[in-house]
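Only a portion of the chains appears, each positioned as in the full assembly.
First chain written, first letter: the chains are A, B and C, and each begins at residue 1.
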Amino acid sequence: MRALRCSALALAVACIAASVARGQMAPQKPDVPVDKWTAKTIMLIGAHADDDALSHGTLAMLQAHGNQVYVVTLTTGNVGTQDPKLSRMQLAEIRRQEELAALKELGIPGDHYINLGYDDGLLEFEDRKAVVENLVRWIRKLRPDVLFAWDPGKNYQRWHKSDHRAAAYLAADAARAAMWRLLFQGQITQEGLKEFMIPEYMFYDDIDYQDENIWVDITGFVEQRVNAGSHYTSQFGPGWKNYNPNPTDEERKEMRALVRDTIRTRDGRPVEGFRYYRGLPDTLGK
Amino acid sequence: MRALRCSALALAVACIAASVARGQMAPQKPDVPVDKWTAKTIMLIGAHADDDALSHGTLAMLQAHGNQVYVVTLTTGNVGTQDPKLSRMQLAEIRRQEELAALKELGIPGDHYINLGYDDGLLEFEDRKAVVENLVRWIRKLRPDVLFAWDPGKNYQRWHKSDHRAAAYLAADAARAAMWRLLFQGQITQEGLKEFMIPEYMFYDDIDYQDENIWVDITGFVEQRVNAGSHYTSQFGPGWKNYNPNPTDEERKEMRALVRDTIRTRDGRPVEGFRYYRGLPDTLGK
Amino acid sequence: MRALRCSALALAVACIAASVARGQMAPQKPDVPVDKWTAKTIMLIGAHADDDALSHGTLAMLQAHGNQVYVVTLTTGNVGTQDPKLSRMQLAEIRRQEELAALKELGIPGDHYINLGYDDGLLEFEDRKAVVENLVRWIRKLRPDVLFAWDPGKNYQRWHKSDHRAAAYLAADAARAAMWRLLFQGQITQEGLKEFMIPEYMFYDDIDYQDENIWVDITGFVEQRVNAGSHYTSQFGPGWKNYNPNPTDEERKEMRALVRDTIRTRDGRPVEGFRYYRGLPDTLGK
């Protein structure tokens, strides 16, 4: 509440001093634990179909608990294959079907999957203003209570491979831009949208776990995560080099085992870790 | 039909030679006269609210004859005022209301007005690929039988002021790009759109009439044009320097007179002139 | 005056119809003949030092008649030499000195020469928004009564070599942008500038004379033009391939002869031709 009363720099100064005073610089935590969330709108931004896979257990839980989950993917994933028989067009279609099948396992309806259609591997060369404006549009449309995104970094800019880098930074920039009525005014005057500030964030990462501050216990949603992940036939396992739309039973088994291997544990329980952040988007990397 | 059998350069060569042989290089004419068109989808691309005003008589006729008319405007028109009291936001909202009121006079429903939300006066500085992709999306969605657009020029590139220049050239480029399945594939694989080739074109212009080859008799639609045009209160007449949302009767009268003055005549009849073109978008400026 | 009451498209429609009705589409002429102009501010935009040379007779006359002449040059001219001994830096310095010497012959003070410092031969690759904003700033500062510029074309876009093309088009775009209070607002809120509309234009060209509509008799200013032009030692004549800061008497003579050869005549009198335009910048190429 206080945060909303201050802006820009002054805000930084004022808020920080204030929060330091109150000891709020301790790792942030949600007021309501994640496993109690309900009736929230959840928006995940990723670069590729399967970037959501790191959060599948959590998304399955949220969907089961009466939240609305939306997945916004920037690229069509139309490049990342080692199978010499596939074209960009075919790969884009395969990736879409895989993603829809994965989301279905999580209980997320197909029309909650929004793909912005950029070419895989080339996202960093797109006009950044146009990409940010596109993301701002979806933030203002969906008005999420929580944004899941690649972690843009805490204190320093996190290193990601190129598409993930763009997805991480531009999601953060879009979260910030979305809250200002005087930015991207065309959306407001012509499309009936309103400015919107996302209040909470869950940043995911693939390898660098040092900035995580929250671990969601996904007991009860592990099978859904395994089921979902095993649909990415073209992305890893036997299908990466030799895509087979109808994997054999053995291949399916291998896929499932690979996904199961990716599940981390903490205190003996399956978890997904995130950097949780609450507050003005201005300081989400601080 | 023959046109559809040839491509790119070879096409140019083949088609032209063929058409010259048959004397088709004489000014093009639609098979069915414009005033007999019905059940067609019409799409107009302009830079500003009121760029359609040059065609209001024709659009009113087409709408009356059972065609579906859509107006796609690139900018919000949020700059062009001499009234020092107006802000960009206010002006954008005023221009939107004026346009909706004008279209209503023509019988065109409000949801047929699509504004892409770019800033007025800065369209040429936007990323051209992003603007073209946006227009391609709308062409593939609406699948128009006829495109109305600023004339990009015949043989040579026509001079327009900056926003009109972008609107003219990018509309032509988008018409071309829309027909190729392998361009902007994301729209096809992710949004369920299909490639589409616009077969007929009506290019409008404001002053340079030398390339016109068709004149639509708008007798019977003059009053609609006058009514529509007089809604652009902020664009000309007394409201340009001192905007008044509720013009006096005298001001309204002046507005109507100004619009009426813009109607051209030919052989004593009120007309709107265009450069009509039919064929591959590849050669629409030839 | 009427022009000022209408805007954008509507304006085009309204004004044109009106002017056609009154026969104003006949070639435009200034109310006061050029040789009677006095107390005006004149601004010339060119790409290279010496682009003003085509107008030297006229500029000398205007300066002599009590007008203030400013020359704004976009590039430093630091590329165009065939002398293998010169570096970019040296050439830029030489061109500056040549230009100042030429202007001095015309009576134009050195601080009326403004060079925006772009690299020669690369102007078209600069960010167009930044270049236009720069030109808008100078238009709003100098507030010229008349703009001299490369002709961007009438009806069609004139072909120029690359730097001239940018100079022609961007000067026209800047003239248009400068008049809108809501464009480049930073200049207005931070630098104390005000929007400004240039009312009259003199477009020059080097070879294509077909659009000229006014010829200024430069009798009485021929020697100044010859003197001025002969200072461009590095640009043509013997110095183009082998620059000599101190030309021999013979070389000077050759230079003078070359410049004298460039002076055109009409009805036996020395003239400089232009396309004169008066009105809204929106339609300066129409």
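Criterion: a contact is a pair of C-beta atoms (placed from the backbone, for glycine too) under 8 Å apart; a residue touches a chain by one contact, two chains touch by 3 or more.
These numbers were taken from a predicted model, which means no experiment stands behind them.
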item	value
Homomeric assembly size (copies in this file), of which only 3 appear in place	6
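Convention: only the chains that are shown with their structure count from here on.
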item	value
Category of the chain touch graph - line, ring, star, complete, other	line
Euclidean distance of C-alpha centroids - chain A vs chain C, Å	54
For chain B paired with chain C, centre-to-centre distance based on mean C-alpha positions, whole Å	34
Centroid distance [mean C-alpha coordinates] between chain B and chain A, Å	40
Complex interface listing, chain A residues touching chain B	76, 78, 88-89, 92-93, 96, 115-119, 126-127, 129-130, 181-182, 184-191
Complex interface listing, chain B residues touching chain C	46, 48, 50-51, 53-54, 77-82, 84, 87-88, 91, 120-122, 124-125, 153, 156-162, 206-208, 210, 229, 232, 235-238, 240-241, 258-259, 261-264
Chain B-touching residues of chain C, taken from the complex the two chains share	4-14, 16-18, 21, 128-129, 132, 152-157, 172-173, 176-177, 180-183, 281-283, 285-286
